[in-house]
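Omission of a single protein chain aside, the complex is shown with its protein chains in their original locations.
The chains carry the letters A, B and C, assigned in the order they are written, with residues numbered from 1 in each.
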Amino acid sequence: MNASRRKSTGLSSKDPRLAQVTKSFQKQGVMKLLGGRISRLSHGVVEITAPNRPAFSQQDGFVHAGIMATLADNAAGYATLSTLSPGSRVLAVEFKLNFMRPAVGDVLRGRGRVRRLGRTLSLCEVEVEAKQNGKWISCAWGSETVYCIKEKRD
Amino acid sequence: MNASRRKSTGLSSKDPRLAQVTKSFQKQGVMKLLGGRISRLSHGVVEITAPNRPAFSQQDGFVHAGIMATLADNAAGYATLSTLSPGSRVLAVEFKLNFMRPAVGDVLRGRGRVRRLGRTLSLCEVEVEAKQNGKWISCAWGSETVYCIKEKRD
Amino acid sequence: MNASRRKSTGLSSKDPRLAQVTKSFQKQGVMKLLGGRISRLSHGVVEITAPNRPAFSQQDGFVHAGIMATLADNAAGYATLSTLSPGSRVLAVEFKLNFMRPAVGDVLRGRGRVRRLGRTLSLCEVEVEAKQNGKWISCAWGSETVYCIKEKRD
Partner (left out) sequence: MNASRRKSTGLSSKDPRLAQVTKSFQKQGVMKLLGGRISRLSHGVVEITAPNRPAFSQQDGFVHAGIMATLADNAAGYATLSTLSPGSRVLAVEFKLNFMRPAVGDVLRGRGRVRRLGRTLSLCEVEVEAKQNGKWISCAWGSETVYCIKEKRD
């Protein structure tokens, strides 16, 4: 992967907890498939943005629920990883999404926010928004439980 | 779309409730993106199968939770549609998935099964399996609530 | 039921949408069993408070998850009802709770907040807190989908 390609995965940071998020993100085949990039990267909150396209559509032309789920899940996992010692790993335990409106628009954005970080589990709030006519509209909202395999230094 | 391409979306049926599933499936951009096809089509139970590929991977090489969610959600929606009068429509209200094992393997399969069909809402059980060494392994399990916009004839 | 008993169910209001909440609450056997009362009553946000007692305990002395679920579910239903025309009814479709900490303390409080009110369904955020040493600690958080049978005037 060349430099320009690597850059396209979005924000990076010198903070090692945040840097590991960018590094991990670059390894995901699915984010290349969807054209996702990290658009917000902070301790406990991560956003992933992808341009909408016809390849994301369900039968009525709206964004498929699974695409929204993919952005939300990914954001939750990385929101959790951003709070852990470098070398840690995260795995989804479960997630739950409620769909509030059919999603249409130019750009999609999934956000994960850590609400509670325990010894082994992290509980995240997730939300998916679509940009319509320059305005972000909330389309899906829910939660995810993430399993943390913490690097010992933590 | 030519005949061979249409065929590639999977099973079809002359039963009008089942036929509408195949027809709707063909309109989904996301199923072309994932290479999904209908591998089981009956009243109240639908399976969607897709060959696994690196483009579905998360950071550790396993199938991304969002890909599993997409297959599960789609199967639940069509399991519901398969029970409704032709001309009806379905929308995801919410879904919940628990991830039981990291998914690896050659082929992925999402199954939706209607457990309760009400006047407006359908409750489906969903499961995602991965085929490893010729054996189907259950990787994710959960539920989905589907909103039914029923064609009047129903 | 005499006046003092009725008063014990908590806040009341002259606003007919809020007044129907208090009226409905008084009919619930389960709130008498738990000693719950309405401690916040506004359009789209309702809180229900109950003194903690040994009869709520699970095996380790913490508040049982089901008691927290009861307060959360009830608050979500009434948060929804508080936004509907008088004469409307509400039914739980599904709820999901994550337990963040073992709940101990003197008083318990469940809160429901409407995040999205649609034609038929309401999506609520729910939270349960326990008062420990004069401070409210969040112990559970989640969501509930409520089915609305709206009075025609709406």
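In the analysis below, a residue touches a chain if its C-beta (ideal position, glycine included) is under 8 Å from a C-beta of that chain, and two chains touch if they have at least 3 such contacts.
Keep in mind that what you see is a predicted model, and the values were worked out from it rather than measured.
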Original post:
With respect to the chain omitted from the figure, which of C:Leu18, C:Leu41, C:Ala79 or C:Val93 is a touching residue?
Top reply: C:Val93
Original post:
Quick one: which of B:Thr9, B:Asn52, B:Thr70 or B:Thr145 touches the chain that's been left out?
Top reply: B:Thr145
**OP:** For chain A, enumerate the residues touching the unshown chain of the complex.
**Re:** 93-94, 96, 120-121, 145, 147
Original post:
Mind pulling the chain B residues that touch the left-out chain?
Top reply: 96, 98, 100-101, 115-116, 118, 123, 141-143, 145
**OP:** Can you list, in ascending order, the chain C residues touching the missing chain?
**Re:** 24-25, 27-30, 32-33, 53-60, 64-67, 69-74, 77, 89, 91-99, 102, 142
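Following the convention adopted for this analysis, only the chains that are shown with their structure count from here on.
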Original post:
If you average the CA atoms of chain A and of chain C, how many Å lie between those two points?
Top reply: 32
**OP:** State, to the nearest whole Å, the distance from the C-alpha centre of chain B to the C-alpha centre of chain C.
**Re:** 36
Original post:
CA centre of chain A versus CA centre of chain B: separation in Å?
Top reply: 23
Original post:
Got the chain B residues that touch at least 2 other chains?
Top reply: 93-94, 96
